[in-house]
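In this view, the complex is presented without one of its protein chains, the others remaining in place.
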Amino acid sequence: MIELATSNLLSPMVLFFVLGLSASLARSDHSIPEAIAKGMSLYLMMAIGFKGGAGVAAHGVDRTLVLSIVAGLVLSASIPVVAFRLLTGATALSRVDAAAVAAHYGSISIVTFLAAMQALDTTGVRYESYMVAVAAAMETPAIIVGLWLARNGATQLGRGTFREVALNGSIVVLVGSFAIGWITGPEGLKSIAAFIVDPFKGVLCLFLLDMGVVAGRGLREGRRSLSSGLIAFGIYMPLIGACLGIAAARIVGLSQGGTALMMTLCASASYIAVPAALRLALPEAKPSIYLPLSLGVTFPFNITIGIPLYIYMASLFP
Amino acid sequence: MIELATSNLLSPMVLFFVLGLSASLARSDHSIPEAIAKGMSLYLMMAIGFKGGAGVAAHGVDRTLVLSIVAGLVLSASIPVVAFRLLTGATALSRVDAAAVAAHYGSISIVTFLAAMQALDTTGVRYESYMVAVAAAMETPAIIVGLWLARNGATQLGRGTFREVALNGSIVVLVGSFAIGWITGPEGLKSIAAFIVDPFKGVLCLFLLDMGVVAGRGLREGRRSLSSGLIAFGIYMPLIGACLGIAAARIVGLSQGGTALMMTLCASASYIAVPAALRLALPEAKPSIYLPLSLGVTFPFNITIGIPLYIYMASLFP
Amino acid sequence: MIELATSNLLSPMVLFFVLGLSASLARSDHSIPEAIAKGMSLYLMMAIGFKGGAGVAAHGVDRTLVLSIVAGLVLSASIPVVAFRLLTGATALSRVDAAAVAAHYGSISIVTFLAAMQALDTTGVRYESYMVAVAAAMETPAIIVGLWLARNGATQLGRGTFREVALNGSIVVLVGSFAIGWITGPEGLKSIAAFIVDPFKGVLCLFLLDMGVVAGRGLREGRRSLSSGLIAFGIYMPLIGACLGIAAARIVGLSQGGTALMMTLCASASYIAVPAALRLALPEAKPSIYLPLSLGVTFPFNITIGIPLYIYMASLFP
Amino acid sequence: MKTHPKKRIEIMVEAPLVARVLALLDEQNVSGYTVLPAIAGRGRSGSWHRDGLVGQAGAVVQIFCVVDDSRVDEVLEPLFKLVSRQIGIVCVSDVQVIRPDHF
Amino acid sequence: MKTHPKKRIEIMVEAPLVARVLALLDEQNVSGYTVLPAIAGRGRSGSWHRDGLVGQAGAVVQIFCVVDDSRVDEVLEPLFKLVSRQIGIVCVSDVQVIRPDHF
Partner (left out) sequence: MKTHPKKRIEIMVEAPLVARVLALLDEQNVSGYTVLPAIAGRGRSGSWHRDGLVGQAGAVVQIFCVVDDSRVDEVLEPLFKLVSRQIGIVCVSDVQVIRPDHF
């Protein structure tokens, strides 16, 4: 475990994240243009989706794939309920704010997922290539449940909002690339591997540098707006999510690597899709609570400590 | 032919284009920042120009090169006349609008050209590396002829406008990189191949995703502003262009691959250089006609159906 | 020498720079979005820092490393004094403007440094991988000395300004990546080599195309605002810097390649860090003097003629 | 030159809401509008900065729309209803235009 | 603080024309101008969006220029001639500045 944690903490990926975080906390003027951040994010979505789809084309569809997606949907919908209970019990958040925060923890962070995949690759643990489809499936259900919790059981997600949420840019690229990878298979993957496979890890490092800067900004904002109870929630909630994830993974029958990824998905909190959806559907929830918590607390925790922990936990049940 | 069409339609390149197009038609908020689109376009121009120039350095200049460029200039200047006749005969466009549309079809779309080259590479058909110089040569003459048609035979392209048109950014990078590739030769190409050769196809896929989104936006606009006669023109005009292209290619003596590329150049319509030039030199022509037609109708037609058709037609005359 | 100069001038790198410069002087509308330029710059900083750090991890720290950094600090602080003397003697600049210009020549231009490294790579001359740390060390001292000269010996660099200068974005990425490269070593380098090593030269070419455009803009501005005495200074000052650099390199005991790099660092003038710092700390100095001089005169001189000259000079003292 | 008075409505609104604001302006049949980017800001609900961001949440965008005096209230009322619970501000100012028929 | 009245001329014009507008402002010897980006918009000639675009056609850019009252007509007349057939709008509004000699 110690070894795993050290090797993760000393990987270029995590070090670049820490560099960005430290620069941001030291108030360096370092900044990555929005367009570059979006471009890298687009690249990562395309690459991860395509590789996942090509993997499925190579290994075929099996029962576990379907079960994993169902498990993901169920987890994404039920984790917010757990989070909501904890928040209304242990913090002074209003009902609406608690529901908003809860929705974030049911949904997922793709970058955390990518970092976990990369850590598995480095340690040589294999995982199911369709896990990226599970990730995509987990993005939205939490939002619907979160709104339902906020409205005291009365969902009010209009059709317009639903389309805005379901067709948000990154989901479209992720799922679309997955489909294209599936259709064109390993042949297709080979033809663009020099773009989406070889430089992938390097781009991820640069993106994590950027995410470090952004997370540092979130942390600085959070120091003002978050109570210590909330900050604690931002750290123990991922662990609870991970435990739910490991249980589901064992029921479904995922491999060791797949289990670690499922745990990571459950442990991670959204900071792109859910905030945007909530600003439309639940404007009375305060972004100054959910954004710093997800981005400034949970995200750094997962990248540095969470991921090696989940990999270690998954390895205990071979 | 069927096989060729299927393999083209199921290539990652075309599938990414279709993904972007569908996302845009489904009104997904997916979008690629302008800076990233420009960066990719710059990269593609640099890569294609450099490779072309290095190819010429390797194989030497021959008579066909000069003849092809002459043929390109003649086609770029004469296709607008054909298009203009058809438009004034078959549609209700004003003289000025007909001339503006005609200019677009005499000029070329570099991305369509790139997609055709990639399709040839995939099927293993070889082509002359200087075709990129032909493409560059075909960009401008159509504009001058278009203005001449609009003004009823009285060209009025001021010197200032001419420089703005001739020195537009993408032409400079394309021609400049061609020259640099020629000067530094295969040696130079090798030194930067890891940047401009290996990831090329992947970048093109991402760029076509973006172009799909943009074309979809054009199509949506076009549904409102284009008559069915014009939409039909956007599909039969490329075929007429391709026929003129095949004739010229046979006279000049191009290889099978070169013939397919020449056809593609003639069939494609500009949506960058010509619109910008016309806004300066012919502001009374309506962009709401020529932009959607070129971008929303002809461009998708060429990428999906046109290119395999032209390759097939070129293969009939070996 | 002639051979070296020709091979440098005919390298893709320099030719792309010349392309950008010519396009800009011909007032082509060619332009690279700011975000893309920043993204490339970020990439280059990350790559060069990481490679340098990994190099140090591989070869270990020795006495020369420490001595070289000390030499860099001393040169960065003393070159402005020389430049200031020359400027107040030979030009009509005010004290403040002379000090501002002097500060630029004590500091360094990373892109010039990268071009020199690339030229050495091409000719196969080896150099110390820690030279990038020397470059980082030389960025700031010149600014402090410049302010001291401007204020007639009374430094007035507030703490806030100092942090703004010392923590400016590119220094953070350069030094941070160096540290990460050092920590993760050749293993880390291998894991992201497909991103930071293979395409490096190609990205540098594209970046130099952009720098050519920017330098051309500087040159055009400079034609109006610079006296011929100042333009001459922009060409002989690098040579003086290079001579100081060669002396220091020989005392320290750098290799032939390291000597050429040290000369290049001394010869190059800042156009990013120093101008920004001076706008904060010395607003009365005119940017219309120091920017065109550094960017439009010295930078092109170094890229085209300076670098092969310094490499040649370094080779005379083996 | 003869100029004609009009009103310029300026809306700073969080990015996820832009599509709805534009749809509302379309519904109100305003003659046109323009969306401008912003890079950073601060308001009652904290500060924000676009640099490095991928998502839309936490960004604010500016929309302006020149309309005839007579139409200001018609546009402002539904607009205010739409954005009143959201992050952002709305200002109105006087401008002169050359071609009154354009608006 | 004492402030002095000036006029702010604001020009929304399609991107390919920007160079010409700036050249005209240079000719008119205005003391300065600034070009601002825009990301989307709608007018009589349809709607546009910068995202994903490579070319200049179909984009609109904003130029503003603060001038002395006395110079407004001098600047507006040739400007209007230049842009009247093009896509875009021109507005004028009142501003106060601190350093009147600057303009």
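We call the chains A, B, C, D and E, going by the order they appear; numbering starts again at 1 in every chain.
Here is the rule we use: a contact is a pair of C-beta atoms (placed from the backbone, for glycine too) under 8 Å apart; a residue touches a chain by one contact, two chains touch by 3 or more.
Quick caveat: nothing in here was measured; it's all calculated off a predicted structure.
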Considering the complete assembly, the absent chain touches shown chains C, D, E
Pick out which of C:Met138, C:Val214, C:Leu265 or C:Leu309 touches the chain that's been left out of the picture. C:Val214
Hidden partner chain, residues of subunit E it touches: 1, 3, 6, 8, 22, 25-26, 31-37, 61, 66, 93-99, 102
Missing-partner contacts on subunit D, residue numbers: 10, 12, 36-44, 60, 62, 72-73, 76-77, 80, 89-94
Contacts from subunit C to the absent chain lie at residues 31-34, 37-38, 41, 164, 170, 210-211, 213-214, 217, 221, 225, 271-273, 275-280, 283-284, 286-288, 291
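Note that only the chains that are shown with their structure count from here on.
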Any chance you could name the chains that touch subunit A and subunit E both? B, D
What chains do subunit A and subunit C have as common neighbours? B
Note, CA centroid farthest from subunit E's centroid sits on chain A
Classification of the subunit B:subunit C interface as same or different, half of numbers criterion: different
Approximate Å spacing (C-alpha centroids) for the pair subunit B, subunit E: 34
From the C-alpha centre of subunit C to that of subunit D, how far is it in Å? 45
Could you grab the centroid distance between subunit A and subunit B? Build each centroid from C-alpha atoms only and quote it in angstrom. 40
Where in subunit A do residues touch two or more other chains at once? 31-36, 38-39, 164, 198-199
Multi-partner residues of subunit D (at least 2 other chains): 19
Using the contact rule from the top, write out all pairs of chains that touch. A-B, A-C, A-D, B-C, B-E, D-E
